[in-house]
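Report on the structure given below.
Only one protein chain is missing from this complex, and each of the others stays in its spot.
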Amino acid sequence: MNKILYFSSDYQEGAHPNIIQTLVKTNLESTPGYGLDPYTDSACDRIRKACNCPEAQVELMVGGTQTNATCIDAILRNYEGVVSAKTGHVALHEAGAIEASGHKVLEIEAERGKMNASGLKKYLETYYADENHEHMVKPGMVYISQPTEYGTLYSKKEIEELSDVAHSYSLPLYVDGARLAYALASKENDVTLEDLAKLTDIFYIGGTKCGALFGEAIVIPDKNLVSHFLTTKKQHGGLLAKGRLLGIQFDELFKDKLYLEIGKDAVEYAKLIQDSVESSEKLSLLYRTPTNQCFIIVPNKKIDELRKHVSYGFWEKYDDDNTVIRVATSWATTEESVKELIKVLEEI
Amino acid sequence: MNKILYFSSDYQEGAHPNIIQTLVKTNLESTPGYGLDPYTDSACDRIRKACNCPEAQVELMVGGTQTNATCIDAILRNYEGVVSAKTGHVALHEAGAIEASGHKVLEIEAERGKMNASGLKKYLETYYADENHEHMVKPGMVYISQPTEYGTLYSKKEIEELSDVAHSYSLPLYVDGARLAYALASKENDVTLEDLAKLTDIFYIGGTKCGALFGEAIVIPDKNLVSHFLTTKKQHGGLLAKGRLLGIQFDELFKDKLYLEIGKDAVEYAKLIQDSVESSEKLSLLYRTPTNQCFIIVPNKKIDELRKHVSYGFWEKYDDDNTVIRVATSWATTEESVKELIKVLEEI
Amino acid sequence: MNKILYFSSDYQEGAHPNIIQTLVKTNLESTPGYGLDPYTDSACDRIRKACNCPEAQVELMVGGTQTNATCIDAILRNYEGVVSAKTGHVALHEAGAIEASGHKVLEIEAERGKMNASGLKKYLETYYADENHEHMVKPGMVYISQPTEYGTLYSKKEIEELSDVAHSYSLPLYVDGARLAYALASKENDVTLEDLAKLTDIFYIGGTKCGALFGEAIVIPDKNLVSHFLTTKKQHGGLLAKGRLLGIQFDELFKDKLYLEIGKDAVEYAKLIQDSVESSEKLSLLYRTPTNQCFIIVPNKKIDELRKHVSYGFWEKYDDDNTVIRVATSWATTEESVKELIKVLEEI
Partner (left out) sequence: MNKILYFSSDYQEGAHPNIIQTLVKTNLESTPGYGLDPYTDSACDRIRKACNCPEAQVELMVGGTQTNATCIDAILRNYEGVVSAKTGHVALHEAGAIEASGHKVLEIEAERGKMNASGLKKYLETYYADENHEHMVKPGMVYISQPTEYGTLYSKKEIEELSDVAHSYSLPLYVDGARLAYALASKENDVTLEDLAKLTDIFYIGGTKCGALFGEAIVIPDKNLVSHFLTTKKQHGGLLAKGRLLGIQFDELFKDKLYLEIGKDAVEYAKLIQDSVESSEKLSLLYRTPTNQCFIIVPNKKIDELRKHVSYGFWEKYDDDNTVIRVATSWATTEESVKELIKVLEEI
């Protein structure tokens, strides 16, 4: 029990072996740059099929913040902002990337990372009811994440409702799927890729946290939604020279439905960890999540001991005596390390 | 009682007669542009004296949003944001001008328009306590307004406390004084221009709402705080070609302490209006303010009648049956119109 | 000859007496803010009539840089830039206001301030011929000034040609008319307001340099070209609280065709000054202009003497021994001062 168990995030390891193998195999092939290669073509085709959306525009980028900033900037006009839960990644943890391209993040209340349709509707109604609303930033699109930053899931019904409200105000609905594989792998999830393509206007399928070295795949069901996306990508520093690296990775992730399977162990392991915490006397859950992130309330006096054994993420202060930590599993988490983690948690 | 009484804002009329006279008198004089004229020199000198701050940098601009966006952009680095009450003008009613220059408005809770030092401190402590705070926008300055958008005042003690907290984190404190004359004219006010120059790092003295046709005078007690301000002003579209128009106006406003007097009637009239509402059976105050804005709760069924006689500002929905309206007096409000307004409010 | 003659710019004085009189007369009237007043309505109507364009959207702003930055930002998408002569005001003398809102100024060669249609066409052809043009900023609109920063004029034929080229690439043509009155007053000019409304997509009629205290009137012949312009104006710090000040000024300027007359003396005086320089032995013209700016080559050894008598603008170094200065007349220039200037120039 003197080795460190790594649970601080879901981006601690490299990539799924299929990806590594293909990167090795194709390493010295010559292909055109900037995504004009056959691997990218193939990956985009597989993604269109998986979404049952043969006309969709699919774009590959390197990382999440980059993808969010680029998609949002591609959609909004200068006078518009993006509506987000106040806990949304774009609102809090992207170092002002959205504002840096000139757009305000319009924050609304959230519960466990989720906004709800009635809250969104009320926000929009209030905006338009204000006689001076033209002096305010116009809401131009809606941002949600699935799963959320809090590990929670929107149900299909909830996304339908958000979609209805957003569309009734002509606002595109955008879904940040940085951890989408862990939503798709959850038994509690009823939202498929096909649903996302039907109900939303733009979403991205996370690679970085879901089996790839890096990479996020943007899906735009109506390919007329944005224009000159390549120029916007380049302007945001997000046009990868060796674009095939993205193509190869998503091609592998969407072969044989790998992406739909890759999060399953992580979600199961997170369940075991949460079961263990719930049966613990000293620890408790902030709340139970259906995906790969566990939020555990730890007495401050146990923190130092825990840190000797486990690499975890600080989440927030709970009260003067307790701290919330985040433990994340991933596609690369091993059963053995989970058992060891549970043992540590039980013995602490 | 069939004429309209104008109380919808404090920028409905032109300028104080002294200003108009001097504009007329100097109209055909030739002076250099961009503020390099003797009137601007004189105005800046008078302002330095009024602030007892002979070394201060004083800069004149046209309007409030422009002034806020320029000052904030002049101070912040690209990775920084401005901390503001969530009800602050920069947070809500400037159409995203701050974000348009790349900076996030970091919103904290407010009560009647005011943030407090402990809330600010907690916000900053929480920011630095977060292990990942470098992934978030760094707080780079603090914005408050005096009086606030809600007509309330910070006391000297409150500003001292905010100043202490801000400075303990090396953050400049910026005060938006769009309606500063109404603060200075209030009996409840204990914050002088000299206090602002001592306790804050940059503030502006509002002209537009306080007797000028337009114009805001920025005071930077430590003239080394910002550099190349003229270029920043020009970039923000705020360098007036005929800069002397600003010079002439502030020169007049600061002759014979006019600026300290100009808001007195307005504040007294606002008191009378609020007295009347408090004694009314059908109307009530949202809360009493010590300055020139009155927030009155009006039954929805009385709104149409009221609108026939009074031009007011919509503030917010109070509940299903009542609406909050804003009635603002100004330096140009006449005693007669106040009497008529009170009569209307009593008879409604 | 020991008093200074002011010819350094065309924004050294206040406003035309008609404007001053109306500002005085209306000073204590109460009107709604932000341009929702009857004077603004009337001014916009007069401008629509003067342009013979009854459906045009007319917007009033305070200054030129502000107007350029706002109009350009209102039209361009994030991936687009504005094509300008490399000597254009937006390219050189606006402190980066265009870039500050995220847009590149795409500079093309100019002669005496003018781009030409074939140069524009070649630029656009070269852009689209480049296989990698999507890695470059997309040209999104074309900017010219009339008169140019060099005092020259586009002929109607030249504007027609530029309009044809721009429109063949679906680019709006924008005209900066900061000094438009001096174009309209020139005998060499054959471009009317009506022509501008027909041939261009957006232009502004300068007030600041043409008889107003400040103010520029934007004309958008097709009112569907931009949307949410008020929000964009506010975001750019260009929504004047007491908007009627702009309304009153343009209302006066467009009464009885004042705007078409107001530049006539200035243009005639500039002719006289240029005649005098041409007949001088020691001075010469850089070139003759048909408007109100004169560019005079002065031996460096005469500069100090000249400076004792005349306030002029430095234009550029001509060679090691000579300097080009700019002498500008305006609507406020007096015949007497012109005579004195000519005397100074002759005697130097």
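Lettered A, B and C in written order, each chain numbered from 1.
Please note the rule applied: a residue touches a chain if its C-beta (ideal position, glycine included) is under 8 Å from a C-beta of that chain, and two chains touch if they have at least 3 such contacts.
Note that the structure is predicted; figures quoted are calculated from it, not measured.
S.K.: Give the residue, chosen from A:Thr40, A:Thr208, A:Gln274 or A:Thr323, that touches the chain omitted from the document.
M.R.: A:Thr208
S.K.: Among B:Ser84, B:Thr152, B:Gln235 or B:Ser337, which one is in touch with the chain left out?
M.R.: If we include the chain that is not displayed, B:Gln235 is the one touching it.
S.K.: Among C:Gly81, C:Gly113 or C:Gly238, which one is in touch with the chain left out?
M.R.: C:Gly81
S.K.: List the residues of subunit A that touch the chain left out of this view.
M.R.: Touching the chain left out of view, subunit A contributes residues 6, 8-9, 11-15, 17, 20, 23-24, 26-33, 62-67, 69-70, 94-97, 100-101, 208-209, 213-214, 231-232, 234-242, 245, 311, 332.
S.K.: Contacts of subunit B with the missing chain: which residues?
M.R.: 73-74, 77-79, 101-102, 134-138, 227-228, 230-232, 234-235, 239
S.K.: Pick out the residues on subunit C that sit against the missing chain.
M.R.: 78-79, 81, 92-96, 99-105, 107, 126, 129-132, 134-137, 313-314, 317
Criterion: only the chains that are shown with their structure count from here on.
S.K.: Between what two chains do the most C-beta pairs come into contact?
M.R.: B-C
S.K.: How many angstrom lie between the CA centroids of subunit A and subunit B, rounded to a whole number?
M.R.: 41
S.K.: Let me have the rounded angstrom distance from the C-alpha centre of subunit B over to the C-alpha centre of subunit C, please.
M.R.: The computed centroid separation for subunit B versus subunit C comes out at 33 Å.
S.K.: Please work out the Cα centroid separation of subunit A and subunit C, and write it as a whole number of Å.
M.R.: 50
S.K.: Among the residues of subunit A, which are close enough to touch at least two other chains?
M.R.: Subunit A, residues with two or more chain partners: 78-79, 101-102, 134-137.
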